[in-house]
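A quick write-up on the structure given underneath.
Removed: one protein chain of the complex. Kept in place: all other protein chains.
Take a look at chain A:
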Amino acid sequence: MINFERVSKIYQKNWVALDDVTFEIQKGEFVFLTGPTGAGKSTVLKLIYKEEEPTKGTIKVMNYHLRHLKKNEIPQLRRKIGVIFQDFKLLHDRTVEENIAFALEVTDTPPRDIKKRVLDVLTYLRLSHKKFKFPYQLSGGEQQKVSIARALVRDPYILLADEPTGNLDIKSSQEILDILLDINYQGTTILMASHNLLLVRKAKKRIISLLNGRIVQE
């Protein structure tokens, strides 16, 4: 599903974010990406959805050879990948329902399907009663759930989570992890970057540890 072959990423001023990284993630796997800040976790995620280009090496995601992917083909790749972040990235002038629908509206989903799909995902995440609320009226955990809903509503094959529990308390973090595990159980491949080792160990899933841009433990 995701294949990194001797991938390096060097930013400006010779800052090495990733150094000769090779790994493979199978379809339906749940993998944690751990390591301290600056280890290269976010870079790995950004390379997968082609926000960044590798300096060296090859990356294959699903059937896409990312090096050969043209600029106008990137949207097609991203429509199959969901991404969630530590800071949720919600639109504060739109309700929960509008935030989720937005992801469908801008990707050519027929209007008659949008309402139903939004409602389905809200029901699944037990957020239906909050659909007319604005993000600032929600707790951090609820906001992250909305962000998951927005990623999930497009039925992605892969879900990338960049420190999704970074801003949450223990209880909310556990709740988010449980949701992600359930999503994975239903077949979605998940790669989650986190430095919350306690949470990661509890989940008993495969772990890739990064340090200074290199894989130190698998």
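Note that in this section a contact is a pair of C-beta atoms (placed from the backbone, for glycine too) under 8 Å apart; a residue touches a chain by one contact, two chains touch by 3 or more; residues count from 1.
Keep this in mind: contacts and distances are computed from a predicted model.
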Query raised in the report: Of the options "NADH-quinone oxidoreductase subunit N", "Nitrate reductase beta subunit", "succinate dehydrogenase" or "Cell division protein FtsX", which is the UniProt protein name for the chain that has been left out of view?
Result: "Cell division protein FtsX"
Query raised in the report: Quick one: which of A:22, A:107 or A:139 touches the chain that's been left out?
Result: A:107
Query raised in the report: Of the listed residues A:91, A:170, A:198 or A:216, which contacts the missing chain in the full complex?
Result: A:91
Query - Touching residues on chain A - with respect to the absent chain - result: 49, 71-72, 74-80, 83, 89, 91, 93, 102-103, 105-108, 111, 150, 154
